[in-house]
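Of the protein chains in this complex, all but one are displayed in their positions.
A, B and C label the chains in the order they appear, each numbered from 1.
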Amino acid sequence: MPIERSARLREVRSWDDHFLFSVDAPAVGKEARPGQFVMVKVGEGAFPLLRRPLGVHDAGPEGFELFFRVAGQGTALLARRKPGDLLDVIGPLGKGFTAGRGLAGRTAFLVGGGRGIAPLYFLARALTGVGARPVVFYGGRTAADVPLRDKFAAAGFELHLSTDDGSLGFAGFVTSLVERELGRAEPAMVYACGPDPMMKALAAITARRGLPSELSLESVMGCGIGACWGCVHRIKGGTGDGWVKICEEGPVFPGERVLWP
Amino acid sequence: MPIERSARLREVRSWDDHFLFSVDAPAVGKEARPGQFVMVKVGEGAFPLLRRPLGVHDAGPEGFELFFRVAGQGTALLARRKPGDLLDVIGPLGKGFTAGRGLAGRTAFLVGGGRGIAPLYFLARALTGVGARPVVFYGGRTAADVPLRDKFAAAGFELHLSTDDGSLGFAGFVTSLVERELGRAEPAMVYACGPDPMMKALAAITARRGLPSELSLESVMGCGIGACWGCVHRIKGGTGDGWVKICEEGPVFPGERVLWP
Amino acid sequence: MAVTAKTVDLTADLGFLKLRNPVLTASGTFGYGLEFGPYLDLEKLGGIVVKGLYYGPREGNPPPRLVETPSGLINAIGLQGIGVEAFAAKVLPELRRIDTAVVVNVCGADDDEYAAVVEFLDGQEGIAAYELNISCPNVKKEGACPALSPRTTFDLVKRLKAASRRPLITKLSPNVTSIVEIALAAEEAGTDAVALVNTFLALAVDLETRRPKLGNVYGGLSGPAIKPIALRMVHQVASRLKAPVIGMGGIMTGADALEFMMAGAAAVEVGTASFVDPDAAVRVADEMARWCESHGIAAVRDVVGTLKTS
Partner (left out) sequence: MAVTAKTVDLTADLGFLKLRNPVLTASGTFGYGLEFGPYLDLEKLGGIVVKGLYYGPREGNPPPRLVETPSGLINAIGLQGIGVEAFAAKVLPELRRIDTAVVVNVCGADDDEYAAVVEFLDGQEGIAAYELNISCPNVKKEGACPALSPRTTFDLVKRLKAASRRPLITKLSPNVTSIVEIALAAEEAGTDAVALVNTFLALAVDLETRRPKLGNVYGGLSGPAIKPIALRMVHQVASRLKAPVIGMGGIMTGADALEFMMAGAAAVEVGTASFVDPDAAVRVADEMARWCESHGIAAVRDVVGTLKTS
């Protein structure tokens, strides 16, 4: 988990308020595993004060990719960066998804809600790498919230789209779409990243069917390295008496261990 | 003194840490008089908090020019702006130099130290306009501190250069150069803008010879519009019991009225 | 009928004073008001709190008087000003022509001077209320001022309340262990409202000269940096007092102002923001109206004290 103070931003793609950054950072790229994240300095100087956590969207020997949606001041500043700019990132951090050989020849569902799709591309590639069959569910409020659909399709992953307003794909929550597909296929694992309500619903669905799941949680993060205890979530059987540090023991947890308020 | 929230930065020239901005802002440009200044938002958002005061380097119906040297965080941020960017400026503010018809046919000395040269270009043009003969003295620590020499020369103003280290023009303080020239010519007015020590010395020189002078003072400024009382200097016969607001009654004052610590 | 920015009722009621909207300009950050004529419509303000006034003119502190800090500003102006007599002669007549509430920020080197200022101003027309500045950190040594003790606060407010024909707003200092205790003392002494916070006693150092960056050594910190502390204090005081609370400290936007109102402020003052944008106070009021519109809130006063803490 090096501190990469001058990672060159190689390429920027954008769709409205969604941005895809390709970053040159071999040290980070080589180490990164699906589900891990990086802490990025979004501003220049001390404003804003804290780094922002962003999931590793993809990674390789030369560097990594980020996919983010402008959520506020920090991501808005980050979105202003241009190719050639230098980024200050720490990572890869946290424990990622388990995408082991055990899944070879089997199907896995990858469920992404909105910006939560970010870490699932890297995961889908890794699963293909171990001979598993990733089926991607990608949902948003409206068509503009699912800009990566072409990228996933082009990569040849089975892709199911949903929008709450029906402007694209299945009309309704992505979790309902998942439930429908669960009738047809029985995945060996369900991976998910998205807003808490989606994760909660999905945890319930997988629990009901006794399906193993891995959920990537979010929280405001002060440090990303386990030092501030600011990013806790209730996790069964974790350390820290119930409040477990997402940045250190997560952000990915088995669905059955995640407790919801 | 309008608030011009989106003045387009038309052109940027730079020499190391000196920058010349040409800004489209008819409302400001039309009103501006030599010696007045503008308050510029240097950052984006609330960082840094305060605007920075910058003298009007030149002005016309279409807008105005700024010439500044990077002195710290704020000017460093401003220096990053690119042509096409929008600036948020208030001005023109303050009372400028008197460059009236009374000077027609007569000589005026314009003495600029370092960045203090900024307001003197506009003044020199105005003086020529009323038929006066501006003689410009432009000094700095070293050659790199007097980047506008070509601009003044090209405009046809009589120009005397000095550097403390002798790397360009007269070797020594610009005030010594002025004293030398005072032996030869007797100006009807001495205008000056520069660091306090230079202004103080010049005030003494002109006083000794009974020459009228106008000095443009500097101070940290909170508002630039007379509201915070943060920019005061001791001025004889001003309002405010000795501590006079530079932004409102200045920044230009007759040399004999300026009191030095 | 749907709420629109135009139809939102922005009026604020302090009991003793009805305001067009809850946004006043904070003392010392808006001059005597008239300076801002060129930049905004003074009649769109909830009110103007003028710069602190002693009885006579005052020199103020030696410069430098200002230093910027991260998201903050330290000032040590030292209440330079023209005094009440010049104010009544030169400024007040102008202000009277403007249809907006004028509040005078009253200062004094001792209790008698506070009383003298109030007595003199009581003889003048066109003043809506007095804001007692018992909390300026820039005049006595190390920020000493009446607002640091419940006793001195009580005594001074009691005396001035008895003397004054106008409502009193007591302006509190944040440089205390329990601002609630001070606020309660002011209320017990009969203040009609409290305003908080004044600035935080602060220091900035120039490494090269090894001297303080301010001529007065210490100064008062204001701006966004202090907002979270000011908001906490307003919430504490508003939860305990019956008297209305006027909140301030780092308000730059309508959202900031609404946070203070949710925390319990019946009105707010905009200070340092007016230096950055001379029209900030009016913008803040406009942004409030638009927020109410987008949230279907017909009267901004319905927001006051609605923060849920359980």
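General remarks:
Simple rule for what comes next: a contact is a pair of C-beta atoms (placed from the backbone, for glycine too) under 8 Å apart; a residue touches a chain by one contact, two chains touch by 3 or more.
As the structure is a prediction and not an experimental result, all values here were calculated from the model.
Summary of contacts with the chain left out: across C:115, C:136, C:225 or C:266, the touching residue is C:225. Residue in contact with the omitted chain (choice from C:10, C:176 or C:246): C:176. For the options C:121, C:157, C:263 or C:282, the residue in contact with the chain missing from this view is C:263.
Subunit C meets the missing chain through residues 69-72, 74, 142, 148-149, 175-177, 200-205, 207, 209-212, 217-218, 221, 223-229, 231-232, 235-236, 250, 255, 258-259, 262-263, 291, 306-309. Along subunit A, the points of touch with the absent chain fall at residues 1, 3, 41, 46-51, 90, 219-223, 225-233, 240-243.
Going forward, only the chains that are shown with their structure count from here on.
Distance from per-chain Cα centroids to the pooled protein Cα centroid is smallest for C. Seen from the C-alpha centroid of subunit A, the farthest chain centroid is that of B. As a whole-number value, the distance joining the C-alpha centres of subunit B and subunit C reads 36 Å. Centre to centre, using the average C-alpha position, subunit A and subunit B are separated by 54 Å. The residues of subunit B that reach two or more other chains are 47, listed in rising order.
Residue positions of subunit C with contacts to 2 or more other chains are 70-71.
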